[in-house]
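Only one protein chain is missing; all other protein chains are in place.
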Amino acid sequence: MSDDFCLDLKVRDYECDLQGVVNNAVYQNYLEHARHEFLLARGLDFAALAAQGVFPVVVRAELDFKRSLRPGDEFRVTVRCEMEGRIRVIFWQEIHRREGDLALMARIVATVLDSRGRPKIPEGLIEKLVGNRR
Amino acid sequence: MSDDFCLDLKVRDYECDLQGVVNNAVYQNYLEHARHEFLLARGLDFAALAAQGVFPVVVRAELDFKRSLRPGDEFRVTVRCEMEGRIRVIFWQEIHRREGDLALMARIVATVLDSRGRPKIPEGLIEKLVGNRR
Amino acid sequence: MSDDFCLDLKVRDYECDLQGVVNNAVYQNYLEHARHEFLLARGLDFAALAAQGVFPVVVRAELDFKRSLRPGDEFRVTVRCEMEGRIRVIFWQEIHRREGDLALMARIVATVLDSRGRPKIPEGLIEKLVGNRR
Partner (left out) sequence: MSDDFCLDLKVRDYECDLQGVVNNAVYQNYLEHARHEFLLARGLDFAALAAQGVFPVVVRAELDFKRSLRPGDEFRVTVRCEMEGRIRVIFWQEIHRREGDLALMARIVATVLDSRGRPKIPEGLIEKLVGNRR
């Protein structure tokens, strides 16, 4: 399993809904952005991959909402990833408020589709994602 | 378990991302909107509930992404709900393209918080949600 | 100038922010969606145009916010369009609540870029947009 990656962000008011807290769907935005920054840190550019006919896709998302983020909250999104067999990548992600309490835990199952829509993760990509620690 | 509720929608181009398909987070928007319309059809207005200190919240979401929705796609979001014990509501939701194929399956676990943040679902609300079929 | 086109929509709760009304940025989503549906009604598919190297772009937007839309509001978005010279299209758009009062007025200036990024509106496209009424 790869080392942790983390990204520090701050709630933007437009992300909050009429309950006065961050809307549930926005957490998926945060998680996706952190995964893409994680990929970038490993030399994998999401937009460039798409242009090459390599399409990372999420096939399942499990999200546990523990505590709502509020206007002004600063928080950290973490990413750990591991391979599950040859065609699935599992991203374990958490969001913690800067004060430390857990806002969300997630398990995101992803794969990579080739230009014909078939799951296939190029070997070089696996190396970059998880190194030798499979 | 309650009868099915369904809502017909159409993909809006701004909901699509640089892969040319509906962004993953947007499905949670669709699911939430369908649940709120379902509540409304049972006489429960989400905004009015919040004003009364009754806060429905999602505690867990499980989303299986089966096939991407694309620009122009028309689709149906379905909602079935059932109680799990006294303080949890399970929403089973699916999104099907109008042509029939399944785009997404979801299991959404919700509860209701009172104004002190404690889980408590008012009895009248349960009646409206699931009728006598608990 | 072309005839009016209109599209009926309903506010979705997730579009509302912590002031309890539709967030300002969301009106641009409504306006864009109505323009794309307007184009489609004239045989112009936005996603297909992009695939052909024809990129409609907004160069200026003027938005007058008259009255906030609220949760549950049903509303109509209208579109009128006219050419201004050979490379600019002006979209006049309004949003009215179903009860009749005006929520927003907008003047959107658009052009079309070719694959090299230069403004150029194909002649056939102008015919479809505004007919003979230039």
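Read from first to last, the chains carry the letters A, B and C; within each, the first residue is number 1.
Following the convention adopted for this analysis, contacts are C-beta pairs under 8 Å (C-beta built on N, C-alpha and C of every residue); 3 or more make two chains touch, one makes a residue touch a chain.
Being a predicted model, the structure only gives us computed values, none of them experimental.
Novice: Touching the missing chain, which residues of chain A?
Specialist: Counting only chain A, the missing chain is touched by 12-14, 16, 20, 29, 32-33, 36, 40, 45-47, 70-72.
Novice: On chain C, where is the contact patch with the chain that was removed from view?
Specialist: Residue positions of chain C that touch the missing chain: 18-19, 23-26, 28-29, 32, 47, 50, 55, 57-65, 68.
Novice: Where does chain B touch the missing chain, residue by residue?
Specialist: Here the touching residues of chain B are 13-14, 16-18, 20, 23, 25, 71.
The rule is short, and it goes like this: only the chains that are shown with their structure count from here on.
Novice: For the copies chain A and chain C, give the interface type as same if over half of its residue numbers appear on both sides, and as different if under half do.
Specialist: same
Novice: How far is the middle of chain A from the middle of chain B, if each middle is the mean of its Cα atoms, in Å?
Specialist: Taking the average C-alpha coordinate of chain A and of chain B, the gap between them is 23 Å.
Novice: Report the inter-chain centroid distance for chain B and chain C in whole angstrom, where each centroid is the mean of the CA atoms.
Specialist: Spacing between the chain centres: roughly 29 Å.
Novice: Can you list the residues of chain C that touch 2 or more other chains?
Specialist: 13-14, 16, 20, 71
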